Structures are given as C-alpha cells and as structure tokens.
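To start, the structure itself, in structure tokens.
Removed: one protein chain of the complex. Kept in place: all other protein chains.
Going by the order they are written in, the chains are A, B and C; count residues from 1 in each one.
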Amino acid sequence: MQITSAFDSGNIDVVSIEDAANIQLTIRADHNTEKFQWFHFALHGAAGQDCRLNLTNAGSAAYVDGWKDYHAVASYDRETWFRVETEFDGSTLTILHTPERNQVHYAYFAPYTSERHHDLIAACQDDDRVYYQSLGLTPDGQSLDLLRIGSPDEGKKVCWIIARQHPGETMAQWWMEGCLAALLDDADAVSHALLSQCVFYLVPNMNPDGSRRGHLRHNAHGTDLNRAWRQPSLETSPEVFHVRQKMEQTGVDFFLDVHGDEGLPYNFIAGAEGIPSWSEHKQAQLDGFKQALVAASPEFQTEFGYDVDAPGQANLDIGSNFIAQHFDCLSMTLEMPFKDNAALPNPIVGWSPERAAAFAPANLKALLACLQQQLL
Amino acid sequence: MQITSAFDSGNIDVVSIEDAANIQLTIRADHNTEKFQWFHFALHGAAGQDCRLNLTNAGSAAYVDGWKDYHAVASYDRETWFRVETEFDGSTLTILHTPERNQVHYAYFAPYTSERHHDLIAACQDDDRVYYQSLGLTPDGQSLDLLRIGSPDEGKKVCWIIARQHPGETMAQWWMEGCLAALLDDADAVSHALLSQCVFYLVPNMNPDGSRRGHLRHNAHGTDLNRAWRQPSLETSPEVFHVRQKMEQTGVDFFLDVHGDEGLPYNFIAGAEGIPSWSEHKQAQLDGFKQALVAASPEFQTEFGYDVDAPGQANLDIGSNFIAQHFDCLSMTLEMPFKDNAALPNPIVGWSPERAAAFAPANLKALLACLQQQLL
Amino acid sequence: MQITSAFDSGNIDVVSIEDAANIQLTIRADHNTEKFQWFHFALHGAAGQDCRLNLTNAGSAAYVDGWKDYHAVASYDRETWFRVETEFDGSTLTILHTPERNQVHYAYFAPYTSERHHDLIAACQDDDRVYYQSLGLTPDGQSLDLLRIGSPDEGKKVCWIIARQHPGETMAQWWMEGCLAALLDDADAVSHALLSQCVFYLVPNMNPDGSRRGHLRHNAHGTDLNRAWRQPSLETSPEVFHVRQKMEQTGVDFFLDVHGDEGLPYNFIAGAEGIPSWSEHKQAQLDGFKQALVAASPEFQTEFGYDVDAPGQANLDIGSNFIAQHFDCLSMTLEMPFKDNAALPNPIVGWSPERAAAFAPANLKALLACLQQQLL
Partner (left out) sequence: MQITSAFDSGNIDVVSIEDAANIQLTIRADHNTEKFQWFHFALHGAAGQDCRLNLTNAGSAAYVDGWKDYHAVASYDRETWFRVETEFDGSTLTILHTPERNQVHYAYFAPYTSERHHDLIAACQDDDRVYYQSLGLTPDGQSLDLLRIGSPDEGKKVCWIIARQHPGETMAQWWMEGCLAALLDDADAVSHALLSQCVFYLVPNMNPDGSRRGHLRHNAHGTDLNRAWRQPSLETSPEVFHVRQKMEQTGVDFFLDVHGDEGLPYNFIAGAEGIPSWSEHKQAQLDGFKQALVAASPEFQTEFGYDVDAPGQANLDIGSNFIAQHFDCLSMTLEMPFKDNAALPNPIVGWSPERAAAFAPANLKALLACLQQQLL
C-alpha cells in the first residue's frame, strides 16, 4: 500500500500507512504559510480493503466548519468524482472507503489540473473569436493567461470575470470552463445577445502557481491574492499587479470574482456594500443581479451568505471591494460550495464540476437581464 | 449531374437537370393531399458549377409567405447545415449555389431522419431513468414512441410534450432532442427541480410516417393530425387516437405541442384563448408561462404571433385547444421559425437544429417558474 | 406487445404475437423473388418476458445451413449488437430471449443502414483527398456512389473494391468502413505506402435499393447483381452496368468483391480458378494474396472455403470471375461469416461490425505485400 501526491495539485503528508484501518495523514500547509485545507492524493494497492484515512490535523485547518457535513471526493478514472463517507470528530477528518480498484484518488474537491488549464487556454486561443494575452509571469514562471471574447468597441460594456484567486477552490475554474463554453457556443442565445453589447475579459486561473502546488489560498510566495488588490506588488503578488494594470487600460463595467466557500452549502453572492462609495444605485445593481440569478437558476439563492459589511467598513484589499470602489461598477464575489447545494442536494456527487459548469451560463443570463433592465 | 431524393424524408420531383443554370424541380405534395412545402434532395456531380435550382411550383405551396426572406439550407456532410442564397419571384423559388463538392444536400430545414429518431428512442429507453412504451402502430406500421421521464406519483404534475404532428417541422424534433438531453442531464438544476414535482410524457415524433415520407403536414393517410384531436380515428389518425387514450389514463396538467411556422421569423406561443372554458386563471397561466419564457431566453418574444381566437371560437380539433378544454389545463402550441429569429438573427445558419435544441431548456425553465409561482 | 419493421432494412411478417412464448413470424422474400434469409425487426413491450420468436419459414430460406450453429443478434441501443440464444429444428428458427428493455431490435446480422451509408459517403466526399462520383441511378432512384482515393497516375495500379452486391451481407459494408478509415488515416503506414503506388476506386454499397428494402441478395427488380456481370442491363441491373462502364474507363489491376457467407464460420477467399484464361501467374497472384492475408491477420485462413471451379467452368456472370477474365487481373471474392469465426471464436458478439472493420486493413496489408513481391 502506498500513498502518492507528487502530481499536479497533489497535497498530503504521510505519517503512517501500515494499517489500512488506521492510515495517518496530515494536510500540508500552503508554502510560507500555516494555512491548509486542500488535499489531493492517490492510494495504491488497497483494493477491497476497508480503509480509514485519518487526516489528523484537520482540526487546525483554515476553515474547520468546512468539515461539518462534508464528504470527500474520490475517483478511479480521474474523471468521475463521487462522494465517500467522511467523519469529523473535531480534530481528525476520517475518510471511510473500501476501494474497488488498486488505485483511487481522493481530494477535497474534484481537482482542476494545470494541464487542463493549459489545454483550455490552448483550445480557446486557437479560436478566431478569442484574443489571448499573457499578462505577465507568476513567481513560479508561469504565464498569467487572459482571454478576451468579443471586440472592444465604443459603448460596449467591459466585463471582467476572474477565477481561482484561491487555487484550492477548483469549482471556480470548472465554472469558468462552463462560462467559456457558453460564450463560444454559436447556438447560445444569451451569449449571442451579450456579445453584441459587451466585451469579456476572462482570467480562468488567477493563481496558477498555487494551483500546481496544491495550495488552498496562496500563491507561490504565500500571498493571499484576494488581500492584495489595493497595493499589489510585482514581487509578492504579480498576478494581481498584472491584472489591475490591464484593467486600468480597459476600464471595468462589470466584475465577477469566482470562488468556493468551505463552510456554507449554498451558492451565494457577496457584494461590496461596505465600500465608501456605496450608493442606492449600486445596491439596485447588486439586487438586480442577484434577483436575476435567482430567476435564472434553482442553484442560486439569497437567503444564506456572508454578513454584509457595515457602511464604510469594506476591506479594500479584497478584489471585488477594490474594483467596486476604484472602477465604480457592479463588482461581486460569487461563492460556490465545497459540500453540496443544500437547496438542491445530490448526495452522490455533491456540488460537482458538472454542476459548477452548468451554473455558469445562468450568471451570464443574469448579466443580460441587468443590461436589459439598464442597470449597467 | 443527378438529383436524388429516394432517402428518408427526401421529397422532390425532377423536371429537368440538363442545364445547371436552369434546373427545374417541383415539390411533391403530401400523399393524398395537394399540400406541399417540404423539400429535401441531393445534387450530385455539380461541384464548381453555378447552379440555379428552380422550384417552379413554389407559388402554389401551402404557405407562400414562407418563401419571403427565406433561405434554403444546404450541407455537404449532412451534419452542418448552412443557408444559401434563395430568391422567390411569386411563383418560383430559386436556390442559387455553386457547390464546392460533388454531392450536396438541400432541404427546407435541416432534416431530422427516422434513423436519428430511432437512435434517440433507443438511447433513451436504454437509460434506467426512462420508461419507454410504444403506444400503437402508425398506418405505415411504425411504432408510436412514448418516453416517460420520472415516476408518476400522487401530487406530481403530469406534463405532456409532443412534437412534429407536422412532420416537415423538423425543428420540433431538434427541440425535443434538446429537451430530452436537459431532462436526463444530472447536472441540470432545472430538470432536477422539475423531476421532483413532475412526471414527463414525451412523444418526440407524433408523425413518424409523414417524417419518413418527406411530408409537410400529414400522416400516411393524408390526415392533418393537428385537426384530429376531437374525434381521432383509429383508421385515419391512429397517432392522435393512441396518444389521447394514454392521456385519459395519465391525466394532463401541462401540455406543450412543439411546431414550426413557415411564415413568421420568430419563436412564439399560441394559447387556447378561444376555448369555451377559457378563464382568468387560464389567462394567468398562459401569461405566466410566456413571461417566464421571455425571461428565460432572448430567443423568445410575445410581440409577434398568431391572432388570438375570439372567445369561444377555438377550433377544438387542434391539439392544444382540445387538451386545454378537455383536461382543463395549461395547454399551448410552441412555434419556431423555418427562417431565422429576426429578434436575434444569424444569417449563416438562420434558425437551426442547434438553436432549437438550445432553446428547449428555456421552456423547461419557464415551466419551473410557473410551478414556483403556483400557476399550475 | 408489437413487432415493427417499417424502417430502413426492416424485414419480417408478423403471423401472431398474442403469446410471448410463441411469437410467430415469417421472413419476407426479396421483391420479385422467392429467396429470403435477412430479417430485421423491433419487439416492443416485452421487457422481462421470456420470449420465443419463431421464424416459421426458416426451413425454406435461401441457405438453410446458415441456421446451423447460428445465433441471432440483438440490440437495445442499436449500436451494440450481441448474440442471443437461437435454435433451429430444421424448419423453424427460434430466438429465445428475455429482453431487459421495452424495445429490442433483432436482426440476421448487425444492420448497416442507408443513413449510415449516406453519412459515410458525405463525410468522405467532404475530404479533400477523396473524389466522389455518382455513377448513375438505381431502380429506386438512389445514387450509386463511387469514392476515389488517391490520384490516377501513369504506373499506378488501379484497385477496385466493391461491397454489398448482396445487401443482406451487411458485414461487407462494415468492412468497407474499416477500409476507408484505414485509407484515410494519415498515420496508417500501409495506406501511406499503398497510395504512392495505387489509386483506389471503392463502391461501399453496390446495392442501395436492396439494402434499404431489407433484401438478402437482390436489387429492387429482384436481380442478383452478382449474376449480371457478363451482360449487365441498364434496366434490370443498372448498378453493375454503371460500375462496369466506369471500369472500362479506368482499367482494373486488382479487384476485391466483399461478401458474407451464410454457412461457413470462417473468413475465406474465392478465386477465379475456373476462368478460361486462368494461368500459373494468376494462381501465383491468388496464392500470394491469400498467404499474405494469412500472415496479416489471425482472422483469415485458407483451409475452409468454396470448392474451386473446374478449369474453364467458372460462371462469368459472377463479378470476380468476369473481371478476372475481362481485365486479366487479380480478382477475388472475400467472404466473411454471418456466424462467428470458428478459428477465433467470440461467443458474445460472434463475427461483428467491429471485427469486420478491424479485418479490412489486413486486406490492404496483403495487397501491399503482393505489390512488394511484384505479383501485380
């Protein structure tokens, strides 16, 4: 029996694998930080054995409430990910599983690998309707990939959508894949209508280094990119630096930052209510988008979410707050669950790559509704 | 140079093909009738020649306004259908095309073949979530195929959707393919939500004989099935007879009859306003569905459509009227264009198989909205 | 419970379906003839029932020895065909099957439909490496489709391959699909080598009318095309007439006529040993090809096959004999089994579409070997 994680986005430390009934593992912290929650590893040679995989430092993870009612994902073919029995006793997270095959992968959520990212970018940039640009290099020397869909034009709304500032929130890039598929689908009427009024700038992966390293929240320097927007640094947060620089060139009329939330089993939106320039108009925009998204998909709701910042108390280091304030536009964070959507539960897969991808077009629909209501 | 139509849904008569610049064709009428409009044929051996294909009896077709601003569809690979230059002078419809290949197919709209129908039914019936039933035999001896999605249950709404009473309206079955794909997509949240409240009965092709024969509107006996609902006959309209019989068993809470319209370049809905039992509640249901469909898709609109029947003047031989009256439920006819959707034009393909399929889920979304508003 | 066959290549007559345990059917003879063996039909509404489907006139079929050790094929999805228990008592062929689904298709061999043929031709002719030509019209008005692969050139061998003179021998067109895939595969080294020395003329379906009608051996006039080569008639055997005419233009250096054999459970080759001009050279060519094919595939053997015609006794109405004599070239009939290949049995599928397609490239390999040995 072996456990490996020396692959893209792999993350685990093996303490002991002598006894299948008591495998001892710890989750490795993001480089230069003490924060951890993302895990991804393969178990070899355990077919037919009743395994108990104990993640013994889970009680010290970044979001302990993330383990409540949580079920880890597993896969034999690395394509179909299903939920497996998982328990949390306050300190140890235990995955209970009897693998049917001699190799099985486990992860916090279905991984979205760097190779898949590169294939996505390569396929899109080879499409005549897409303009590709590398905005700069990451600390690990990767390209920071931007895709522009549609042609910029006088009067067109400039819509920025970014994903995966926090690399362990892989559902954000699964969402992005669904979003790109919709925008490039000639038969998609919403996209057809949007592209006559908007130009899209998409960053499918804001944090390629953290993604490849198997980080939860940080880049290769240990920076939380979503706390770096007010003063991005070429040295420690070049990913944000380059994107902000490009935004200054294009302007921003609409911004959506796609995330996953460890704790809440719902899709929800966080607005920028606490920024200094918050206004009735901004509130109407935000309410308009959220209502349109409720109307567009049963996956979305507005009952559960983060507490709203008190007036003027927004943290402007956070992307969506900074952009709302700086570009004076509708700017939001979309959160999807790691667990399941309790409003529409599917115990077999929970929230999943397929559902995240299928949810993305509803967000485009909500954007179109805002345009039709002249909210933007 | 040759022209052939001896294949599934083929329909044309060749008058003269001696001169590529003046090919003379006539559209064959549906068996036992004088009505015609559907054409589908292949041209062989004309690569590189400037062809003028004259359909000389077009001026006597069933819907002459169908030729106004109309562009025929063509395909080399029988998979990708594109629009070609087409003129109508009041009597002759002329297709002007220089084929790039030695075989090219032309049709009134992208064909949906019997084989594709059989493959669709076969794939669906081999899915554990689907219950298949042949309701009876058609005049030509084909099975009349019903697919049930979801389990009937106390309190569940019984939703019937049928397509292609008029077999030349192939977009209706392309729509049905999109509808089935959505209902059977585990990641489709709308379907997930619907299937907890509804059971669906789908007849993807009400008129398999007319489809195979290349008819516009009639079955193998020359019966317009959508004029046979009040008194369906086992002899001349067994397709309607069998479906009505099954409906009497299941009841009907929602009915959608999917069609194509030759003249209007829009998607629209025809209600049953002229039935004796029309009521404010029925009007609210109809308005609710239409408004929800407007909200769900930019492909839909309510400005253009048929004139509404005067109170009590509805023809109860028509399926949606009959069912609205007989089952006292929301019952509608959905019409899609043969031409393009003028509200969202795409000159390369016009209205297309892909767009019809992509439009179907919006109709399911509208149904869900009606349920959420307790209109059903 | 219903039985239908009103679809492409369907063929059966229903005598009685009142009792699942004693369904009575008869195979319909080819039009204008008394010969029959091909059957293809769907059974609806019998899920879970122990069915005995009795083909009561099987004892009078064209090849009664075809029923010995024979197993019918069945499919739920019309894509995967598997063998089912089948008995023959000398007069009745009985299929014993408990369908798992409410719709199941049965056939003599996996059908190859007209639509699949049209799609094959359409895909190939839309490839720049292929030249398509319709050689003329069949009695039912279908095009007789010829595909040329490679460019004719001084010194290149002219290779003709035709399939499905006998339309019920569908394995011949499955073989043809594999042959075309190999010839158009840029990574296929044998094809690469062949195309520098040969030009190929392929008729994937010599008998489209019989195919669509569900015939065993005849065209729409009831003509056995493989008895019409000496004196083909524009009226009764236009398919052969047109092909011969084209052959006169191109010449023929190599001819392969692809068939299925009802009785023998082997792949084998029939030569033209009985033609007047038979010679040692011709024998060497034939032996060379057969030995190369033995070397190229374990599916082939030379032990079992037809008796060789006595010198001068060949029937020159038969395609391969006529062409061997008339064009003085290597000309053969390839026979594949309806049952299984007893040399390499696979009881689950028997001889199958996939195996026929996979066997085709070995024949191209054998042709290359003959060229390398300068036998052609």
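Operating definition for what follows: contacts are C-beta pairs under 8 Å (C-beta built on N, C-alpha and C of every residue); 3 or more make two chains touch, one makes a residue touch a chain.
Predicted, not measured: the structure shown is a model, and the values here were computed from it.
Peer 1: In the full assembly, spell out which visible chains the left-out chain is touching.
Peer 2: Looking at the complete complex, the unshown chain comes into contact with A, C.
Peer 1: Write down which of A:Val15, A:Ala123, A:Val308 or A:Ile348 is the residue touching the left-out chain.
Peer 2: Only one of A:Val15, A:Ala123, A:Val308 or A:Ile348 touches the chain omitted from view, namely A:Ala123.
Peer 1: Going by the contact rule already stated, which one of A:Ala42, A:Ile149 or A:Cys179 would touch the omitted chain in the full complex?
Peer 2: A:Ala42
Peer 1: Looking at A:Gly90, A:Gly141 or A:Pro347, which residue reaches the missing chain?
Peer 2: Final answer for the missing-chain contact: A:Gly141.
Peer 1: Of the residues C:Leu93, C:Ala163, C:Met176 or C:Val190, I need the one that contacts the missing chain.
Peer 2: Touches the omitted chain: C:Val190.
Peer 1: What does the interface between subunit C and the hidden chain look like in terms of residue numbers?
Peer 2: Listed in rising order, the touching residues are 185-190, 192-193, 295-299, 344, 346, 349, 352, 354-355, 357-359, 365, 368-369.
Peer 1: For the chain that got dropped from the picture, name the residues of subunit A it touches.
Peer 2: Residues of subunit A in contact with the hidden chain: 2, 4-8, 42, 44-45, 75-79, 101-103, 105, 113-116, 118-119, 121-123, 125-126, 131-134, 136-138, 140-143, 212.
Keep in mind that, in the parts below, only the chains that are shown with their structure count from here on.
Peer 1: By Cα centroids, which chain is closest to the centre of the whole protein?
Peer 2: B
Peer 1: Taking each chain's centre as its mean C-alpha position, how far apart are subunit A and subunit B in Å?
Peer 2: Taking the mean C-alpha position of each chain, the two centres sit 41 Å apart.
Peer 1: Which residues belonging to subunit B are in contact with no fewer than two other chains?
Peer 2: In subunit B, no residue touches two or more other chains.
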